[in-house]
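For reference, the structure I am asking about is given below.
Omission of a single protein chain aside, the complex is shown with its protein chains in their original locations.
All chains are identified by letter, namely A and B, in their written order; residue positions are counted from 1 within each chain.
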Amino acid sequence: MGKTVLSVENLSTFYKTDKGISRAVENVSFTVEEGEILGLIGESGCGKSTVAQSILRLIEYPGKVVKGKVFLHEKELISASEADLYDIRWSEISVIPQSAMNALNPVHRIGEQIMEAILIHEHVSKKEALDRTKVLLELVGIDRERWKSYPHEFSGGMKQRVAIAMALACYPKMIISDESTTGLDVLTQSQVIALLKDLQRKMNLSIILISHDLPMVTSISDKIAIMYAGKLVEWASTDDILHDARHPYSRALLDATPDLINRDKKIVSIPGTVPNLVNIKSCCRFHTRCPFAFERCKVEEPELKEVKPGHFAACFLEEENHELTYTS
Amino acid sequence: MLKFYVGKFLQYFLVIVLMLTLNFLLPRLMPGNPLVFLAGEDVGFMTSEEKNEILDKHGLNDSIPQQYISYIKNIVTGDFGYSYQQKRSIADLLKERMPWTLLLAGLGLVISTIIGVMFGALSAWRRGSSTDANLLTMFMFLSAMPSFWIGMILVSIFSAQLGLFPVFGAESGWSNLTGMDRFFDILRHLVLPLTTLVLISVTNTFMIMRYSMLNVLGEDYIMMAKAKGVRDRVIKYKHAMRNALLPVATVFMLSLGFMLGGATVIETVFAYPGVGRLMFESVVSRDYPLIQATFLIITFSVVIANLLADILYPFIDPKVGGQREK
Partner (left out) sequence: MKSNRWGYYWKTLSSSKLGLFGLSILCLFLIIALFAPLLAPFNPMERVGQPFGEPSSTFLLGTNDVGQDILSELIYGSRISLMIGVIAALISIVLGIIVGIVAGYYGGKVDNFLMRVVDLVLVVPFLPLMILLAAFIGPSFWNIILVISLISWASPARVIRSQVLNLKTKGYVEAAKSIGTKASTIMLKHIMPGVIPIALSQFVMAASSAILIEASLSFLGLGDPFVKSWGTILYYAQARGAFLTEAWLWWVLPPGLLITTLVIGFAFTGYSLEEIMNPRLRKER
């Protein structure tokens, strides 16, 4: 470990709407290292998927990446040419999409869809591509002869496995799993997660695991990044998040999550609603719901700062505390 | 799946039975002399012997159920009655006119579908652009124009003023052309009516294709294809078009009804000797049996087209096809 595979710097993606500019993702920065699983957590609509799409430059009108850099190894993707992107996509970074039910083209055989990815990126014969497709299907626990089937002939969990096989098609270094287990029943979900973890270990993959399911993510991630209303609020090792969360939103999120082991835990929901991101002014976006908010939170945006080695948080409370410790 | 087909088949059967019944009842229920409706307005000039013959032939002296049975029997055996004005058997007239209509409507269907699909896909692909806006406006204006008027304008400009195409008919009747000459003669006569038919029907396909393509382009699998590094062209044709075409395919055959209706009006403008023109001629001369027969033959064609559409659809949609195998 230690080698950085993906590095996202000050990424901002905005959407044009009838009423103004929606600042869907703003100033998001994080890195993913080789063989690391990073859990990207947040409520629906907080911009997790937009981050994923921005990394692959899949944002379409009316959305636009307005600022920031994304380095995959040494290559910068935001300024890369379309032609370069076509080569990089899938061969170096692939996606397991939000819902595999819709991510497989209904009129093509699933095998053809996996082969397509291989044939685009590698100079191999059709037969070789098909052979690899069969191997990949077996790897995710699907009968190799079922490459001939159409997506509608599979169950939800099976489609998810097909989507994983497809993501692995060109042996990429980096996989983004975008809510890929949402909508599956709990049992299937845990099977798929276990499969993902297993493959990650075998192939030394780096994975960004996007989800709103905190317990699931904490069970397999090395690090966790938490997003709220388009901003990254905290980014630290899973341990630190669980036991030493600094941002009030992270804590609130933990408090709102039921705990199977400690059943007496009181579940506290977060009062208030997510702010509208259209034309939002400079402020801490959580201040409307934050029990600790003070004047500064309403007028200034907190930056993501390192609060201890490898632990980042974007909250003025941290800063004020530090200032206090320094002065006294 | 079988149940679906039985249901559909029953529905079409019902359409035909209902339309036959309507046809049977119309001349008998309308106020006035049923003879006029059965034989046309020439009855005034007929002798009483002739009138009796007609009454006998249609069994008007029998009870209504008996009349109904013999009416259905006649239709089933292909006997559509006799046109007292054209002095010919209606079945012969239809046989003579039907090929022209099928030629016109069939070609019109194919061409307008191809054009509509291409522009619809283009428009959706460039959604929000000025190309999209211009195409939309153009096609909306086209669909707002009366079909016969487009035909009249085309004739005025291209035939009457510029003399590029013949004014009417399906071929030059007295020239006795053969072989390729005849083929090109027919083609020259076909250009304007066909253009008109395409112009009035293309908007429908365009709108369906554009809407369907827009939906497909918003699907996750299109983004996935892009994420896979598939080139835009391939996404457009292999991934998007194939799916977007499914709704177009369902309306392809169904448009035949619209085409045949449109042909009625357009054939009239161009004096094109098809079934539609025949219907117009019979309306003008109040040749009621002929009006009914032309209506029936058009309805039959539409129902058959619908049935074909239902039967063929599973072959293009793997989803439905798969279910059928099961």
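As a working rule, a contact is a pair of C-beta atoms (placed from the backbone, for glycine too) under 8 Å apart; a residue touches a chain by one contact, two chains touch by 3 or more.
These numbers were taken from a predicted model, which means no experiment stands behind them.
Here the chain not displayed is in touch, across the complete complex, with B.
The chain that is not drawn here is touched, among residues B:83, B:196 or B:299, by B:299. When the full complex is taken into account, the listed residue touching the unshown chain is B:26, out of B:26, B:55 or B:316. In the full complex, chain B touches the hidden chain at residues 11-12, 14-15, 18-19, 23, 26-27, 30, 37, 140-141, 143-150, 152-153, 155-156, 159-160, 167, 214-215, 218, 257-258, 260-262, 264-265, 268-269, 279-280, 283-284, 286, 288, 291-292, 294-295, 298-299, 302-303, 306.
In this text, only the chains that are shown with their structure count from here on.
Computed centre separation for the pair chain A/chain B is 54 angstrom, with centres defined by C-alpha atoms. Chain B meets chain A in the complex at residues 128, 219-221, 223-231, 239, 242-243, 246, 317-319, 322. Within the complex formed with chain B, the chain A residues making contact are 53, 56, 58, 61, 85-91, 94-95, 97-99, 102-108, 116-117, 120-121, 150, 152-153, 166.
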